[in-house]
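For this view, one protein chain was removed and the others were kept in their places.
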Amino acid sequence: MISKGKTDQVTINLDGNDVEVPAGMNLVDAVALHGKEIPHYCYHPQLSVAGNCRMCLIEMGTPMRDRGTGEAIVEEDGSPKIGWVPKPVIGCGTNVSPGMHVKTESDLVTDCREGIMEFLLVNHPLDCPICDQAGECRLQEFATDYGRGYSRYKERKNVKPKRTRLGPRVTLDDERCILCSRCIRFSQEVAKDDVLGFVDRGSFSTLTCFPGKELANNYSLNTVDICPVGALTSTDFRFKMRVWFLKETMSICAESSAGCNTLVSSREGVIHRITPRRNDAVNDSWMTDSGRALYKRIDSDDRLKFPLVDQEKSSLEDALAASISLLKDKRVGIVGSCKSTVEEQYLLNRLAKETKAKKYLRGHFGEDDGILLSADRTPNLRGALITGLASSYPKENLNLLGQALKKGQLDTLIVVGEDLMDAKVDAELLSDIQIIYLGTHENATSTLAQVVIPTLTPFEKSGSFVNRSFFLQGFKQAVPGLAGLLPDISILVRLINELNGEAELSSDLSAVWKMMARSSTSPLKGLSFSDFKKDGIELDGSKWDELPFVEQKALHYEPTAELTTD
Amino acid sequence: MEFNPEMLLQLGLKVLFAFTMVGAVMTMAGYSVLAERKVSAWMQGRVGPNRTALPFVENIPFIGSFLKGLGIFQPLADGLKFLFKEEIVPGHVNKVYYYMAPLVALVPALTTMTVLPFGQYYDEAGNSSPLILANLEVGILFIFAVSSLGVYGIVLAGWSSNSKYPFLGGIRSSAQMISYELAMGLSLLPVFLWVSVPGSEASALSLVGIVSSQNDSAWLLLIQPVSALIFLIALFAETNRLPFDMPESETDLVGGFHTEYGSFKFGIFFVAEYAHIVVGSAIFTTIFLGGWHFLPWIADPWPATWVGTLLGIGWFLAKTAFLIFFFIWIRWTIPRFRYDQVMSIGWTKLLPLALINLIVYVLLVTWLDQTPSATP
Partner (left out) sequence: MAKTVVLERKPLSLSERTYLPQIVTGLKTTFSNMFKEKATLQYPEEKPQLPQNYRGVPTLVNDPNGREKCVSCQLCEFVCPPKAIRITPGSVPEEDEDREHVEKAPQEFEINMLRCIYCGYCQEVCPEEAIFLLDEYSSSGYTREEMINNKAKLYELGGTLPDKHYKWDKKKDAEVEGNAH
């Protein structure tokens, strides 16, 4: 986010008032800091300036100086004489400079905007009723502000292709495109996949993919988000739900350790889409296409919907009671998860202390795309380090667990979400021990488990993750969990309380945070959940600088140590 | 007692009569309900019940549709509805009295009619004797005694329902009964004073006597208008008719004493109310409107045979029916009194008026007795 006060401030005159803005800032953003809006289409704060829509026209002037002496020329009353640029200039192409004068509300400026709107609407279809953008469309918004309400254009409108497939996830409605080129610049500059361009001229200009190419990269859906109109549409979300029904919940993408900030849009408990939320320190305004599809897992066939005891459907109470009897006075091992939230990892660690359990943790690693899909495919590996669930950097296998099992050191194993077989643990070794499985989906381990307690996906609970740059970011429950299921922390708290018999832990999120913030050595010291509900907090991760983190240099991330191969 | 076929015949006849009477009164009560619905509809610009039909009867040309339009079959449907409604007994009631109450309300209404003369028949010799189930010498006292029992049904219902509205209804009803019973009794005294002047052949308190005293002479309504008015008003109050329907009072008591009653139990209350009206009208006809006799000062125009008997009964019924209509008419004309108004009318208006009326007639009758030439 733009932080006031840190950078140099300059004074500009905005519609007659002197205001302070950061030096060199783009005028569109600077004006927005002071509650005014310069309407714009092609400008995007995180893309290069194209200046082709002309919606942002304003009047601008600078203090005049004497050409010979360089002295400032003053009016009779001593104020500096302003040299107004004779024609309106585009705001997006202007950076603030000291003493600059700007008019964003003059008659000329309004005239310009009305003129631009009329031109933009000349060939624009009357599509709002069937347009997915309706309700969040810049063209609609500015048309209500600056449109004339009727059309003077008597000729026939252009008819262009309505359903061009640009890629597997993006459909283009050419008629609605206002040729702002945001999508083209995004593909070039952010996704680094230059596939889009305009062909033909004038009002026949059309957006297309270059021959033989398609918009298939993992960031293609960001073009849909930044398209100011309904030209680029998400094939998945197309015609599914009008945006004004959607309730937006601030969330964090759980796909990888990049920790993209997201908005989860749901209606009546059903998620319809996930979009990125701007955070200039983490993900700018972008996220991956694959991260947007995660919500589909909520309803997948392999979702665990009810507790199992000995693979028979049972009640949650029975499953908890069965777990307690499997844990009491047994040699316990705990396989934690880097996909759990910070709070869950903390409580799991408490449970480990309570049962004097051995702790195991594995990582999930993949290709790093150098943008927002990091090599660490878990959202919260660093959380495990901070909460003490992991003391060393986890490997992709659980060989240590395999050894302990071979030696017969364990009676009962609590597994959180992981598949042991996938982590190279021999299935035969598991036959002598009891497994309590806590997880959202079925896997080979859950089918072996004596007790299965279903848990909730990140969309159905609140919590926090620590991303690759040690940003602690909270997320809120977006949709209600499956009927009859409890959030993970409630389950863990009940287990701990039952085993302990004394301490009455509360499963309330803020109460858990109170406990976590008590430890004086933890980076979480003194924090509470409400501190980072909106914006993340950067934690001090210097303690773990030497660990072999797998992430590579990417958007807003610099690796701390060289990747060591083991 | 010796077995006597004559007596058995007498007994059988009485039983037959009794059943006929009960049937007649109940039928009239049922059709009073219909009349109430029809008349109220007409007075309000509506048409009233006109949908119930009997199979076949409905198909008779003209007559069928005419009867249907009159709603003739409606009471049948109403009765069936009450019978087939789900029988609900609230959990909080006192069961025994709760079930007893509707019966207690209905029985007095049916009992009073045993002493009501409703016509006369003529033997071969042309001597007439009244048609009556039990010709009591003290008929009117019997009526007063029995009909007042009806209020026990209401009080019982109110009390046994064990809930607030019925309870209030019950209380109101007993207070009202006490207030108006007095005026009613007092209003009739002058009538009997008048009828039973010494030398007059009518026995003091016999209803038959009263009727025959009006034969071929003025109706008592004309001789004793104030008594008639007081009696009528008190009759309204006794039968819980608007403007005196305090115990029911839908607007403030949600139905009052029968709030907790449903199905046939409610039906009995309902019929009892109308039975009271029918019997009340009959009593008023008997006492003030000359019973089965034709018009004031005009001798019965019908022959002294069975034809005359039937015409007399018909005439009696016609008068009664008119009174029932009057009851209904009043109901849809006058709004309900407030409860304090009911009490004040009863105690501060009617009672003094009845007393004054009594004194005046006592003086009048005494004066008349002193001057024999003026015997009415």
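Read from first to last, the chains carry the letters A and B; within each, the first residue is number 1.
Just so it is clear, a residue touches a chain if its C-beta (ideal position, glycine included) is under 8 Å from a C-beta of that chain, and two chains touch if they have at least 3 such contacts.
What you are looking at is a predicted structure, and each value in this text was computed from that prediction instead of being measured.
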Of A:130, A:427 or A:444, the residue in touch with the unshown chain: A:130
Full-complex contact with the absent chain, from B:13, B:47, B:103 or B:318: B:47
Hidden partner chain, touching residue among A:9, A:46, A:62 or A:158: A:158
Where the unshown chain meets subunit A, residue by residue: 125-126, 128-130, 134, 155-160, 162-163, 200, 204, 238-242, 244-245
Where the unshown chain meets subunit B, residue by residue: 39, 41-47, 329-330, 332-334
